[in-house]
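Missing here: one protein chain of the complex. Every other protein chain is in place.
Naming follows writing order (A and B), and every chain is counted from residue 1.
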Amino acid sequence: MEKETARSRIDRYLPYLLVLPTFAFVSLFTVWPTLSALYRSFFQQRLNIAKFRTPTFIGLGNYADIFSDPHFHRVLGNTLFYIIGTVPLSILLGFLFAMLVNRKVRNVGLARLAFFHTTILPMVSAATVWMFFFTPGYGLFNTALAALGYSGPQNWTGSPDLALLAVMIVAIWKNAGYYMIFYLAGLQNLPTPLYEAAGLDGANWWQKIWSLTLPLLRRTTLFITTIAFIDAFRTIDHIFVLTSGGPSEASTVLLYYLWQKRFEQLDIGLSSALTVILILVLLVFTITNFRVSEKGEEDV
Amino acid sequence: MSNKFRIRAGKLAVSFLTLGLSLLWLTPVFWTLIASLRPADDPLGRGNVWFGYTLTLANYWRAWSMAPFGEYYLNTVSLVLMILGVQLVTVTIAAFAFTYYQFKGKKALFFFILLQMMIPTSALLAPNFSTISKLGLFDTILAIGIPYFGSAFGTFLLRQAFLEVPRDLVDAGTIDGCSWWQLLWHIYLPPSLPTLIAFGLSSVIWHWNEFLWPLIVTNSPNSRPLTTGLVRFTQLGEIGAQWSLLTAATLLVVGPLFIIFLIFQRRFIQSFVHSGLK
Partner (left out) sequence: MTLRKLSALALLVLLLTGMLAACAPKEEAGPVTIQVYYPVAVDAPIAAIFDGYIEKFQEQNPNITVEAVYSGGYGDVKTAIQTTIDGGGEPPALAVMLATDLYDLVNAGYILALDDYIAADEDGAAYMQDFIASFMENSHYDGKTWSIPFQRSAVLMYYNADFFAEAGLEPPDSWAAWGEAGQALTQKDSDEVTRWGIEFPSGWPYWLFQPLAIGNGQNIIGEGDAEVYFDDPKVIEAVQFYIDLSEKYGAMAAGVQSIWGQAPTDLASGQTAMIVHSSGSLNTLLEQADFEVGVMPLPGKTAGTYASVPGGGNLYLFDNIDKVKQDAAWKFIRFLSEPERAADFSIQSGYFASCKGAYETEVMKAYMADNPQVAQARAALDVAGAEFSVQNLGEVRGIFHNYLQQAYNGELSAAEAMAAAQAEADAAMEAFK
């Protein structure tokens, strides 16, 4: 009897203990800094202007400045375009790749490696290689396009219409293989007869994917969408290498803008406010996404 | 008959599509490999972007000599193994708690931890630096790794795997009087081992390639990882791009990762079979 109580008491506290290490590290290195950014976002502090060096409380002043700044609107537009352009397409490609390599044929492992290897490469190196590929005239990307009959503009990193597209192409190339992995897992988990029915035979291929495979992979898709969305906000290395956010801000996205405010313009208050905005956007999206994906499940 | 033919033609088409897309996707890395073997004094130009006048390993020697890569390799290996080791523990027990127990605030805690996935570390450099220096960890390998000791991604992924473990099995274990760690060790972990390996590879790749944070919290070769050597080649500085050096250095840095992936490839991909994502 006594033993029972002891055990149930342990059981009461144990889950908290088990979560504690993760909780502690997340608190210390993610949540606390976020709160500190929130706090600093209510102050004006610009390190490169002597009289604004010490923080002064200005309430929501930084937020007001941000939302009334036409540059910020441009940056938001770019970010939105970047997300709409990269997230669905890389997920779609990830799905296609998964379908292609989820077969029992020879050398399929090599094809998996081919699609996945981009995940391994550091973005800085990959982007620098792409910088060469985008070279007008003889860069491989342009040569390949020309071979396909493309005769449009080639100034990928210098033209205001193409620069954002260029960094998006690199991001899609880099990420699709990562998402493939999750689809592959999902596909292999499908009930075999169903999966075979949705296989690669005959005229109803697309219909079967549409009405069988995709619905069954719904949770995978939501999970990947979340990761892809977060990735789209978090990765800017390729922008540094390829375009420096230019020409004329054409490829400046939210995190790059934040970076400029913080480290080029030394505006602590404004960049803290931007951090808060960035985190809020991600939070709203992710929570909505998880709500949708967890709906109808008994756990959590 | 014609139906069979159509199926065969369809399969062939899919194979060709796979081959074509694989080659397309691999082009940059093929080029990287070839460019790394090109003599440095042979400039790229129109119609001359692949092989140089000869093949050479000189770029690799030169890149190797431009930074203490030997030391960096050791540091990176210690770093990723340290992070992985700690993560495997923290992630496993947290995922177990979130799967097995019902407790107050469970949902809130879970979302709290998921925050980590959403917040770009590069936006929080200064406060994290401050924490590191208060902990007296500046310029240690531990400083690079400690912010990642808890992993929302891993917790989430592993929880998914644990949810797949049949409840009957768990109940049987509970009735038999297994302690929590026996349940975890004997019932939850064995079927989830592939997921752990998958998560491990993800973690290793990610931390192998991270560079901004290590650049800021370390400053001596005793603690700096490979990527801080790589940045010496990715910065164009005042000079034009040195493709041969950059590509050689890149392959030096990621080479081991390719090998790890090749070894674990089968496992890595098959492991997701059981990971419970669907």
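Assume contacts are C-beta pairs under 8 Å (C-beta built on N, C-alpha and C of every residue); 3 or more make two chains touch, one makes a residue touch a chain.
Because the structure is predicted, anything quoted here is derived from the model rather than measured.
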Contact with the hidden chain, among B:T195, B:T228 or B:T250, goes to B:T228
Hey, which chain A residues sit against the chain that's not shown? 47-53, 128, 131-132, 135-138, 155, 157-160, 163, 242-244, 246-249, 260, 263-266, 268
For chain B, which residues lie in contact with the unshown chain of the complex? 40-46, 48, 65-67, 74-75, 78-79, 81-86, 88, 125-130, 132-134, 138-142, 145, 190, 193, 211-212, 215-216, 219-220, 222, 228, 231-233, 235-243, 245-246
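Everything below uses one rule, namely that only the chains that are shown with their structure count from here on.
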Cα centroid separation, chain A vs chain B, in Å, comes to 15
Chain A residues within the chain B interface of the complex: 11-12, 14-16, 18-19, 21-26, 28-34, 36-37, 96-97, 100-101, 103, 105, 108-126, 128-133, 137-140, 143-144, 173, 177, 181-182, 184-186, 188-190, 200-202, 205, 216-217, 219-220, 223, 226-227, 230, 233-234, 236, 241, 255, 258-259, 275, 278-279, 282-283, 286-287, 290, 299-300
The chain B residues in contact with chain A across the complex are 3, 6-7, 10-11, 14-15, 17-19, 21-23, 25-29, 31-32, 44-47, 49, 89-91, 93-94, 96-101, 103, 106-107, 109-120, 122-124, 127-128, 131, 146-152, 155, 163, 180, 198, 205, 209, 211, 227, 230-231, 234, 241, 243, 246-247, 249-250, 253-254, 257-258, 261-262, 265-266, 268-270, 272-273, 275-278
